[in-house]
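Below is a structure I'd like to ask you about.
With one protein chain withheld, the remaining protein chains of the complex are depicted in position.
Chains here go by letter, A, B, C and D, matching the order in which they are written, and residues are numbered from 1 within each.
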Amino acid sequence: MLTILVLVPFAGALITAVMPARPKAWAFGFALATLIAGIVTMFTAPDTDLVWIEPLGVHWALEMDGFGKLMVMLTVVLVPLVMVAAVKDHDKRWYAWALALEAFALLTFTAGDLFLFYIAFEATLIPAYFMIGQHGGPNRARAALKFLMFQLGGGLVLLGALIGFFVVSSEAGSPSYLISDLAQLDIGTNAERWIFVAMFIAFAVKAPLFPVHTWLADTTEQATTPTSVLLVCVLDKIGTFGMIRLCLGLVPEASAWATPVVVVLALISIVYGAVLAIGQDDLLRLIGLTSLSHFGLITLGIFAATREGLVGAMLYMVNHGVATAAMFLIAGFLIARKGTASISSMRGLEKATPVLAGSFLIAGLATAGLPGLSQFVSEILVLISAFDYHWLVGVIAVTAIVLAAIYVLWAYQRIFTGPAQLSRPVSDLDRREIGVVAPLLVALLFFGFVPGPLISAASPVVEPLVNVIQAGE
Amino acid sequence: MFESPGISYATLWPVLLVLAVACAGVVVEAFAPRAARFNTQVSLALAGLVAALAGTVAVGAGSSLGASTGEGALIVDGPGVFSQGLVLLVSLGGVALFAERRLDNGVSAFAGQAAALPGTPAERTASQRGLEHTEVYPLMMFAVGGMMLFCISGDLLMLFVALEVLSLPLYLLTGLARRRRLLSQEAALKYFLLGAFSSGIFLYGLALVYGFAGSMSLAEIGDVAAEEGSSPLLLLGIGLMAVGLLFKTGAVPFHSWTPDVYQGAPTPVTAWMSAATKIAAFAAMLRLFYVAFGAEGDIWRPAIGVIAVLTMLLGASFAVVQTDVKRMLGYSAVAHTGFLLTGLLGVQTDAFGSTQAVLFYLTAYGFATLGAFAIVSLVRGPNGEVGSLERWAGLGRSNPWVAATFAVFLLSMAGLPLTGGFIGKWGVFAAALGAGQWPVVAVAIGSSIIAIFFYVRMIMVMFFTDPREDAAAVVTPSYATTVVIALSAVATVLLGVIPGPVLSLLVDAGGFIG
Amino acid sequence: MVNPVEASGVFTLIWLVIALPLAGAALILIGRPLAPALFDRVGHWLAVGLAGASFVLSVVLFIAALGRDEESRQVVQHLYTWFDTGSLDVGFDLLYDQLSSLFLLLITGVGTLIHIYSVGYMADDERRTRFFGYLNLFLAAMLMLVLAENYVGLFLGWEGVGLASYLLIGFWQYKPSAAAAAKKAFVMNRVGDMGLSLAIALCFVTFGSTSFSAIDVSDTTTTTLNWLGILLLIGACGKSAQVPLQGWLLDAMEGPTPVSALIHAATMVTAGVYLIVRSSAIFEAAEAASTAVVVVALVTIIWGAAVSCVKDDIKKVLAGSTMSQIGYMMLAAGLGGPGYAFAIFHLLTHGFFKANMFLGAGSVMHGMNDDVNLKHYGALSRAMPVTFLTFSMGYLAIIGFPGFAGFWSKDKILEVAFADSWLVGIIALLAAGVTAFYMTRLMMLAFFGRKRWPEGVHPHESPRIMTGPLVVLAALSVLGGVFALGGWIEHWLEPVVAAGPAEHHGPLPVWATSVLAVLVVAIGVAAAGFVFGRRPVTTAPTPYLHVPHVEDVVVPPGMAVVRGTLATDKYAVDGLMSGGPIALAAIAGELRKAQTGYVRSYALSVLGGTVLVALALIVVS
Amino acid sequence: MSFVILASVTVIAAMGLLFARKPVHAALSLAVVMVGLAMIYATLEAPFLFAVQIVVYTGAILMLFLFVIMLVGVDTSDTLKETIAGQKVLAVVLGVALGATLIAGVGQASIATMRGLASANEGGNVQRLADLLFSRYVIAFEATSALLITAAIGAMVLAHRERIDPKQSQTDLAQKRVADYAKSGKHLGPLPPPGTFARHNSNDTPALLPDGSQSTKSVPAILAGGNSNGSADEGQGE
């Protein structure tokens, strides 16, 4: 079943690529099919475990715990939405790549084998590279290259960890890459630390964290917003997903050892990203950089390694996905109208586009962690865990809420308020666009008040992690 | 005194067949009418290679594996036979590329009259009449035979002779390009002079090793070395012999010929040579170092490690600043040598050890480089192949399939998952790390990042850059090239997606024996 | 102490108090774009109706609570589990107790009146319907704030009112000043929210829960409690415009006047006081934090009063006064004991008279074509008799004219202040005098003296729908003191605020305080009358106060930091990351010159390599 | 003693390779080295190699060299002035370093004294070599055939001009000449032979026509453009 979940979008990608007529409709159909498959797997998803590459101990092992479910749902829901959003200015190549990206992302989130995880982890980059490079701003080629170089660089470092695991696993007996087997492995302290460092670097690039974040803004600036959504809201989650699943899950002692450094990086990311966002004139860069701040918070939650922190981080990943997707898509609609992403060239748009403005504000406030919108719950949980870790960490992390208010509201103020100056008529969101944004906004509100389903999915995953970490300490 | 050597023809016949085909080719050249030569030579070569490949498979599956023959001159062991098969496979592709005649108005990539001076009426006449040197096929067959012998050489003398047998035809083939004759001849001269120089060094090392051990047999050398420990004689011998082999593989600082020759040689030759030579040379190197010099591992590993590091770093870095596609791939070949040397640093194990890693890497790299150069030969302008990177811009739009296939090869060379190159890279790194060579692995990872840059930039140029006015166009090739490219691409992907069978085969094949 | 019982009977409808205005907001804000014509016609009445319904329900609940035993007046309604991580369990719970009951009445009551008033005030605004949507949203959020059973729920309401405030201040967002003011208000509130967020975190870390009922100071060190108190104070400062986070309130006057009345005078800005009173259990045990509250309060009292003295903008005078008055409430709350109840008492009366005066000011502006400059007023008492009269009631209440609502409430606070120390008492007392001074100034400039109306302005009385609420509020301003009859409010709130017995160990007898207060007020009035009554003063009597606000100090260097960070990111961080490849390419570009093309050079490198390998092998062995 | 003499001779002759300006001289000094080595082989109980060295190396290979040198031009001489910066210095330094390493290594190695080949050569050096050659090294021996064939093909491919058109007979040529003369009045008679009236007699020296001017036609095309006397404005006389 899980295999089908992965194969459906993959097949869709192939079919879309070769389909001469109505490829976008086909792609959308496959995205919907994946959504259905995703929903079905929520309820019935037996794990898969087939031997794949025997000499290396690699298995085609798919499994899905609550955390995986969250990420899978996020993915399968976002893809059809961005496909609708993308319909006007993207060609079929983009659709095929998007489906391929979805397939690999799903594979990452369900991989029960480290090798498989890595392969999917890296494989996502190719679709992403083409999606960035083929559609978007004038400097997209450079941005795509930069994106890919950072990601592949991180990926290669992760390869080091992967090989390290193999060596240790071989020495312990027959090699196996099953995550469940690796978790049992007794790795020496030194090796474990090196493996952790390698994995963390890779995930930090992916997530991203300071100081390996510089690809982020360039990429979001040049890529089209549907692409950015898939990148930031789905793909980057793999980074934090990996931190939880692999860093905490496989090398908990080393994680605990490294926590002080990680926390400092996370804090820098939080503040630094927000400050950078404040200073942006390009709306898409701004949104991209807000994610830096948010990923800092997620990382903080993960490595504070309390129940609240982990649950918060997992929730945050979902909520950030929804909120940022909304931000990007709305910004995309806005930019499609104005023909520029430069904030300084917009003013007073609220009058002509009240719905657009309202949606932007809601999404923005969600990003800023306003209670009642979904991101708040995760944010407060993370803050609590950060404070629990050390009061000073909490104090620094909490500045995020002020800085977030500044960048969101200042952007809103500059774009939408003030006397309207329209050189040409600007229309409000049309039905299609509302159809894209509305589900996201509803989700933001719904999970703001009823995060229960998300938490109950995440909690069982957190429990063993917390136990292991506390035992490790 | 004379004892008849026990030559096991059952295991040797594929090699002999290839050499026989080469001789037959010479006969054909002498007696067959001009019109019939091309077809005869190509079919002869293909048939010979296919038969030899089948034979290799049979030998590999047979029970006589692991036996030495000719009183130890040749060792028909698993890895040796595997690399032989690999050489044959890429050579099949090579023949197909050699035989490509649709790209350049019905003539092949080889000079019509090598003896005619470039730019003279004689040359033009030769071209107009569709003349070509069908001697390239026997030459190639000789080289293939040499490579196959190189893979299974069991003593130093055999090693030296095989080295020369494979090298001489390559020197000649390099100089036979139809277009850009001057470059081609220059490449041939450089390759030849440096090749001769390095084989001189190799030979001197051989002499020293013989002086140390008193025997030519690799196994006996290994025994003596294990017994007597390291003597300066042996060490110097190892060093000088290593230079000869490292030269062939293109390791820094013995790499300088690589980019020049790769660029200057006719593209089909580059394609085949880059794959086949590397396979043969590494097979021989593995055998030499593990069997004969295995006991001195602690001594040569650091040196090889340093060379690996230099090779990876410089190869990758230089490739970054190239503007010619062939030359860039040449430097990339240097970088790959570095990665392969990383694998050499590991140890032979029963399961997945460095032998398996290196051979798998060679498999993946062989197909990728064969396919990549084959595609290079398709991308042409008014004056033949277009090397300039800038003129490849926009190829992804005008010829998405060709560009995509090229991207697959590049990605494999870059070592991205779902391509054979990834498993290969994984393997050599794992082998080295398993032997505790983590600093080299760290550098290898670093240089992989550099290497990825130029592969990915190439993709960027093809897909995301607007074409220039004098943009290159893709010429539709004949089936031969198409099949080679397609099969290489399929192999590249399959090796990444289901590497299990090949890996199992390698594990079953075991290690090199003396 | 909070020790509630489960909701039953009519109390199961607590949620409806919030839900009604929330539904209104949702209906209007979503429905308006879908059916503009319909909602433009009935939207505002829908909002009024739902606010009124909420008020009625509040009254019903209050009566029901009055009818209950003292022990069962605290009612909790568990709606659902908001989030539960296993260790942290936050319920979506509502707490109806003596404290929130009073707030409910104030919020829904004054809120409804202001809704009604707005129907008239905003009649000409094309986006009126949306305004009512926002007003309803505000009501819902404010009610959530006071009904929440835990700090997280409170935070939900807390931020909700911030949002509503943001939307309403910036309602006329085509004015850049309004948009900027809205943003400033929200951001400065968020600075306070940092404190509240951390307080929530500390609360959880300390008590293992964020519920009010879980607060148990017995096992906790004083240091922790003090920090908790200070964090809460920071939160309160932001929301209640206390120094140093007071700067946004004056700018917030950019919003429509009903907003100023409802949010920035009567209800939202008092949330800080609510927070501190709600957390009285903590402050009671945290002496240093309480002292901090007192200090902040005193500074704000003076600051607000001083601002009011020099502003020419009628709304800003009132806003400064609000700050100052809230300072009084904070003072009372910070002093503890019976002070909590008095703080709430003053909060209620202030809600009445300040709302009254703001709405009066709105009425004046309505007549003066939205001119807010006192210099352009004068002699309005005849043009707008109703407004004048109702405003006068508010005026008398705020200066503490004996018998009026403000008199009773401020008097109590002065008592407590004197009970604490001379210094505190005297500052509070003098500030009362200043209050009288600036309010009198306002009255003189606005309603008496010569006409200074600009050309084309013809002041007129506002329509009934606006004056109606004014009259009601004026009445409340007069009669608000009834709550204090017989110390009712102290007794009513006693179970909540954990107040000790109301003991007076002050240096002055109670009656003496009252007399002193009246005297000081009289002096203030007289001084103002002397200054502004005799000659036609048209300018502020003192030079504008050039005291920089916190935000003025913070913003320029803040932007410099932003610019610096941008440059750092571009050149240092990204330079390091992306510059690596560039440097590498440059190095490689130089190094590749070694590939000279000379075959002999190549041979040289081969030989060099050979020598090195040979030497290396020898050396290694 | 004989070793010392032979060694000195070979080394000195080898130095000739480094310093001889003319390739011919280099080739001749190489011949000396080879003959010297042959003699050393003789002293090392390798009579067969002694013969082969002289016959094959000196006799065949070196002659090939000389032949090519003749083709390229005997006169051409290398300037020993180095054009690549640092090349010579580095070459000598590295070469000497390598040599020193080798010598030091060899010196350090515990090389046993010669065991002698008395037993190995029993029955005759050539016979014993043949035994080895056709048993243990027979495959290598076979493989060398591939080398030789390759060499032959290589030489053919690179040097042999295949005749594309049928060879023109005397008759054809004569007819063509006459036809040309009829058509364009081209000179009917034979071209002047090279060296006629010239001061030098090498192939690349153009003939002087009776009027004293030079005839470019007298120089083979392949040599034209080389350094000959007065090639700068050749052909102006025509």
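Definition applied: contacts are C-beta pairs under 8 Å (C-beta built on N, C-alpha and C of every residue); 3 or more make two chains touch, one makes a residue touch a chain.
The rule is short, and it goes like this: contacts and distances are computed from a predicted model.
Colleague: Out of "3-oxoadipate--succinyl-CoA transferase subunit B", "Molybdopterin synthase catalytic subunit", "NADH-quinone oxidoreductase subunit K" or "Acyl-CoA dehydrogenase", which one is the UniProt protein name for the chain not included here?
Modeller: Choosing among "3-oxoadipate--succinyl-CoA transferase subunit B", "Molybdopterin synthase catalytic subunit", "NADH-quinone oxidoreductase subunit K" or "Acyl-CoA dehydrogenase", the correct UniProt name is "NADH-quinone oxidoreductase subunit K".
Colleague: In the full assembly, spell out which visible chains the left-out chain is touching.
Modeller: B, C, D
Colleague: Which of these, D:Ala85, D:Ala152 or D:Val178, touches the one chain of the complex that we don't see?
Modeller: D:Ala152
Colleague: Thinking of the whole complex, not just what is shown, which of B:Leu206, B:Val269, B:Ile375 or B:Ala489 touches the missing chain?
Modeller: Touching the chain that is not displayed is residue B:Leu206.
Colleague: Considering the entire assembly, which residues of chain C contact the chain that has been omitted?
Modeller: 592-593, 595-600, 603-604, 607
Colleague: Can you list, in ascending order, the chain B residues touching the missing chain?
Modeller: The list for chain B reads 114-115, 117-118, 156-157, 160-161, 164, 168, 171-172, 175, 181-183, 185-190, 192-193, 196-197, 199-201, 203-204, 206-208, 210-211, 214-216, 259-260, 263-264.
Colleague: Can you list, in ascending order, the chain D residues touching the missing chain?
Modeller: For chain D, the residues touching the absent chain are 2-3, 7, 10-11, 14-15, 17-18, 20, 23, 26-27, 30, 33-34, 37, 40-41, 43-46, 48-49, 52-53, 56-57, 60-61, 64-65, 68-69, 71-72, 76, 78, 80, 82-84, 87-88, 90-92, 94-96, 98-99, 102-103, 106-107, 111-117, 119-121, 125, 128-129, 132-133, 136-137, 140-141, 144, 147-148, 150-152, 154-155, 157-159, 222, 225-226.
The definition used in the following text is that only the chains that are shown with their structure count from here on.
Colleague: In whole angstrom, how far does the Cα centroid of chain B sit from the Cα centroid of chain D?
Modeller: It comes to 32 Å between the two C-alpha centres.
Colleague: Would you mind pulling out the distance in Å between where the CA atoms of chain B average out and where those of chain C do?
Modeller: For chain B versus chain C, the centre distance works out to 77 Å.
Colleague: Just how far, in Å, is the C-alpha centre of chain D from the one of chain C?
Modeller: 102
Colleague: Among the residues of chain C, which are close enough to touch at least two other chains?
Modeller: Where chain C meets two or more other chains at a single residue, that happens at 581, 601, 608, 610, 614, 618.
Colleague: Give me the residue numbers in chain B that touch at least two other chains, ranges are fine.
Modeller: Each of 232, 235-236, 453 in chain B touches at least two other chains.
Colleague: Which residues of chain A touch chain B in the complex?
Modeller: Checking each residue of chain A against chain B gives 51-56, 118-123, 125-126, 129-130, 133-134, 140-141, 144-145, 148-149, 152-153, 156-157, 159-160, 162-164, 166-167, 170, 175, 194.
Colleague: Would you pull the chain B residues touching chain C in the complex into a rising list?
Modeller: 189-190, 193-194, 197-198, 201, 230, 232, 235-236, 238-240, 242-243, 246-247, 252-254, 256-257, 259-260, 296, 298-300, 302-303, 306-307, 314, 317-318, 320-321, 450, 453
Colleague: Show which residues of chain D lie in contact with chain B when the two form their complex.
Modeller: So the residues of chain D in touch with chain B come to 101-102, 104-106, 108-111, 123, 127-128, 130-131, 134-140, 142-144, 146-147, 149-151, 153-154, 156-162, 164.
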